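With one protein chain removed, the remaining protein chains of the complex are shown where they sit.
Labels run A, B and C following the written order; every chain starts at residue 1.
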Amino acid sequence: MNKSSFGTHFTVTTWGESHGKALGAVVDGCPAGLSLCEEDIQKFLDRRKPGQSRYTTARKEGDLVEILSGIFEGKTTGTPISLIVRNTDQRSRDYGNIALSYRPGHADYTFDAKYGFRDYRGGGRSSGRETIGRVASGAIASKILETLGISFCTYTKSIGPVSIKKFDSEEINNNAFYMPDADAAARAGAYLEKCMKSQDSAGGVVECRITGVPAGLGSPVFEKLDAVLAQAVMSVGAVKAVEIGDGTEVAHMNGSDDNDGFHFENGQISKTSNHAGGIMGGISDGSEIILRAYIKPTPSISQPQETTTCNGKNISLEIHGRHDPVIVPRAVVVIESMCALAITDALFANMTSRLDYIQKFYTK
Amino acid sequence: MNKSSFGTHFTVTTWGESHGKALGAVVDGCPAGLSLCEEDIQKFLDRRKPGQSRYTTARKEGDLVEILSGIFEGKTTGTPISLIVRNTDQRSRDYGNIALSYRPGHADYTFDAKYGFRDYRGGGRSSGRETIGRVASGAIASKILETLGISFCTYTKSIGPVSIKKFDSEEINNNAFYMPDADAAARAGAYLEKCMKSQDSAGGVVECRITGVPAGLGSPVFEKLDAVLAQAVMSVGAVKAVEIGDGTEVAHMNGSDDNDGFHFENGQISKTSNHAGGIMGGISDGSEIILRAYIKPTPSISQPQETTTCNGKNISLEIHGRHDPVIVPRAVVVIESMCALAITDALFANMTSRLDYIQKFYTK
Amino acid sequence: MNKSSFGTHFTVTTWGESHGKALGAVVDGCPAGLSLCEEDIQKFLDRRKPGQSRYTTARKEGDLVEILSGIFEGKTTGTPISLIVRNTDQRSRDYGNIALSYRPGHADYTFDAKYGFRDYRGGGRSSGRETIGRVASGAIASKILETLGISFCTYTKSIGPVSIKKFDSEEINNNAFYMPDADAAARAGAYLEKCMKSQDSAGGVVECRITGVPAGLGSPVFEKLDAVLAQAVMSVGAVKAVEIGDGTEVAHMNGSDDNDGFHFENGQISKTSNHAGGIMGGISDGSEIILRAYIKPTPSISQPQETTTCNGKNISLEIHGRHDPVIVPRAVVVIESMCALAITDALFANMTSRLDYIQKFYTK
Partner (left out) sequence: MNKSSFGTHFTVTTWGESHGKALGAVVDGCPAGLSLCEEDIQKFLDRRKPGQSRYTTARKEGDLVEILSGIFEGKTTGTPISLIVRNTDQRSRDYGNIALSYRPGHADYTFDAKYGFRDYRGGGRSSGRETIGRVASGAIASKILETLGISFCTYTKSIGPVSIKKFDSEEINNNAFYMPDADAAARAGAYLEKCMKSQDSAGGVVECRITGVPAGLGSPVFEKLDAVLAQAVMSVGAVKAVEIGDGTEVAHMNGSDDNDGFHFENGQISKTSNHAGGIMGGISDGSEIILRAYIKPTPSISQPQETTTCNGKNISLEIHGRHDPVIVPRAVVVIESMCALAITDALFANMTSRLDYIQKFYTK
């Protein structure tokens, strides 16, 4: 339970704090022969980079990744890939005034409870910056999956009360919120202006759709594909709920509505619906995997909040400094990365599920 | 990803199929010195036993547990505890007519996709009977937690459209649905009658509240306590969504509403609210842990459904035989057991989080 | 470190004690489609069964295995295989007189030190009977390996001062010691008679040769194939040293003698010698893997030994009851089984070592 690693076959270990020298990850189990360069990873990191719109923290970070090992002549060698991103703009003085107090909605109190003390300059390991290592690793997993025809479409479904009304995949990268609906993006912007004026913040929902996943990935019991995806996504700070397919809706449905039928045509079996979100009994069914993450509002707000100091003084706290009024847009690539890690691990595990697979492999 | 094990420090491995000789579990990492007898485990198993009301399958199973190892003179020895429950009433003939067809909402198709064939007599590892091993192990975890003052209150929050309106803990074990509200239970019964008449089934919501968990359990990154709970609960068949605290609601809240403040009084720090559901930044904060599982309707219904056979013939399938119109009530103890396993693992992991803990331990 | 499991991809968990109701194992990760019946496993168990010669304990155990799960219509299903062997002849009264004393060379004292108490009727988890679960699982691994042309030749190389002088594979199963040399077996028998007369016991060496292992299995760092084999073999009680290839000899050799050259002929690369024992840099090189386990004499001897009781009384202890004067012959199949588990795990892991392997697999 204290491990900073994810995945059994494709294993990612992240390290680093918001106000340390650097952050990074070690990817162990990446197969040899994948073309990989820093640009492949940088593209992903740029999707979560701060300072890209007025709705994200003004903290300026280049977030430039360096690959330290595991690559030779442009290809992965099969040995661990070490990734590092240096922190450049820490401005820890911003945090001085909150060094001794427990910020509501943050992990300050629970860190002290667990470790006895903490890096009071910022979120440390609980900072959103920890996700740099996840996203850098997710870029590698995504590149492997891409070669197998597996692709991700991840976007903001809602911010506060504003939900998308239509789906235009082209639009996703055209607005600051990664919403597939320009009007919704405009309304979300207006809503966030209101939040910022009232020194408040908003939450939202990220949806991830994964296409091209072959049927048969996952496992029937504790490591169901949906269970592993749930851990992967819930492990992203600020996510408070995860659902697959129809998700919470199923609790109100009847079996006759919820069940997906099967149909056979032109030598292909397909489902007549996809309420299950692409996973049946913990194993992928070949249709689109659909997952939603519910993200809480940014806890750092500048209006006064009731809290206490480490030494038990009750105070009213105002958090100034640089914070996103909403973290949902920047979480999009993080959720996608975690899903990519989980799917890659399941793909690798599946290769030994049948004796004929193993025999074919070893008797070329 | 093909592992049937859960937990790093307190490790449970389950085995067995619905129509095999037996089901069971091996619990490795249970500390020595716990008083344990078969009755302790049977009490838990009886909470999930079929045939207890007209709303659960008529399949008659004693589900009597036998402890095969790990106990000496009434106490655990610290070595693996092997638990077995024999299947007695399999009646696999019931399933003959569906041997070759893919039941909608079941794992038949995905099992064939993964393994190339399956035990066509029933759900095999995907059957609800697999949870026998989980519940038997959960009983042991719960007994450990009980000695530490950690207790669980788990119940049915809703069935189909019927939600509880009040909370009377006394009532939970007085009705067939484990609802803390007698009126709701009556309305749920009436609703299920309707479902059964229309050859249909219903879903619902299970809520689990865990009290007495000390602050400091969990981990800041991939093994956040909420992430591990999410995997644990989502790994229960039919669960399609998991939420902690305010869960999906947070997506519509503002930071000023969602944040929990802190207050110091009489030498104690407490929270002014518990929107977070007892976990901040992946680590327990000492307040009640609140979790909800959304469960889909029983997929086996006797009205005709469109599907195909393994060899691609499109058919209309009617599933007769013995099935619960709703599995929510029997899932209550399964969800509780999975939470107990996750909390126990976190408790054990936490013991090495500080050097002073380790020094105190080894320098008695 | 308290886990009773071995293997990451092909995972075996053993349970049970010498004087409990039963012993067994759960094999998780066995691929679907392997023909498997109880006879396949019984053949292996019979190789370690007691009471087969006057040099093994007179304890009578049928050691009949029952498969409880994971098989359907004679084939593995890909789900956990649960194996059980009931204890029938425990005669725990034999042990009454040593219930409170620490037997020299046994784990009695260390068990009390770790767990605070122990099953004083016998060795419990430290008994040689624990290996029943290992051997039953090894039989399954060996059957998988057999389908890939990987085979084992394991035998007794020496007992006490008696070493084999020639190698006749036919002879291995013709004598009570599994020695490939009939004369040596005769001399070993004579030596053991002497030991028994003097109420003493002997040790010896087991050698395991594995042929057909493809080049490329293993890993360059912590999970070197030889490192994993070393753990596997050293985890067998009474083994005090493990060596690969020339083993301890290399410490006295020069590089020019120890290095294995390479030679290319008829499109094949082969080694000009095999000092390395088939593993270079932790990865198999395609030649025969050669491993030796050094086994200590049976600790239970009936001559008086100085020891203390649990409550600190110094006594002279004579251990009567039924014990092998040498455990080496019965360890042969245990060593072989552990090697089979390690090789199987490495085979499975290797399937994801290259991107082209994965692409070929998923783009049929």
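Note that in this section a contact is a pair of C-beta atoms (placed from the backbone, for glycine too) under 8 Å apart; a residue touches a chain by one contact, two chains touch by 3 or more.
Note that the structure is a prediction, hence the values are computed from the model and not measured.
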item: Missing chain: touched chains present in the view; value: A, B, C
item: Hidden-chain contact residue, picked from the options C:E66, C:E146 or C:E223; value: C:E223
item: Sites on chain A contacted by the missing partner chain, in the whole complex; value: 2-5, 11, 13-17, 20-24, 26, 28-29, 32-33, 66, 68-70, 72, 75, 77-82, 84, 114-119, 124-125
item: In chain C, positions touching the absent partner; value: 1-6, 8-9, 14, 102, 104-107, 109-111, 113-116, 123-126, 130, 158, 160-161, 195, 200-205, 214-228, 230-235, 237, 240-248, 250-256, 258-264, 267, 269, 272, 276-277, 279-286, 294-301, 303, 305-308, 312-314, 345-346, 348-350, 352-354, 356
item: Chain not shown, touching residues in chain B; value: 8-10, 29, 31-34, 76, 78-79, 144, 147-149, 214, 220, 347-349, 351-359, 361-363
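In this section, only the chains that are shown with their structure count from here on.
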item: Interface residue identity across copies chain A, chain B - same or different by half; value: same
item: For chain B paired with chain C, centre-to-centre distance based on mean C-alpha positions, whole Å; value: 38
item: Where chain A and chain C are represented by their mean Cα positions, the distance between them in whole Å; value: 45
item: CA centroid of chain A to CA centroid of chain B, Å; value: 26
item: Junction residues of chain C - those touching two or more other chains; value: 29, 32-33, 78-79
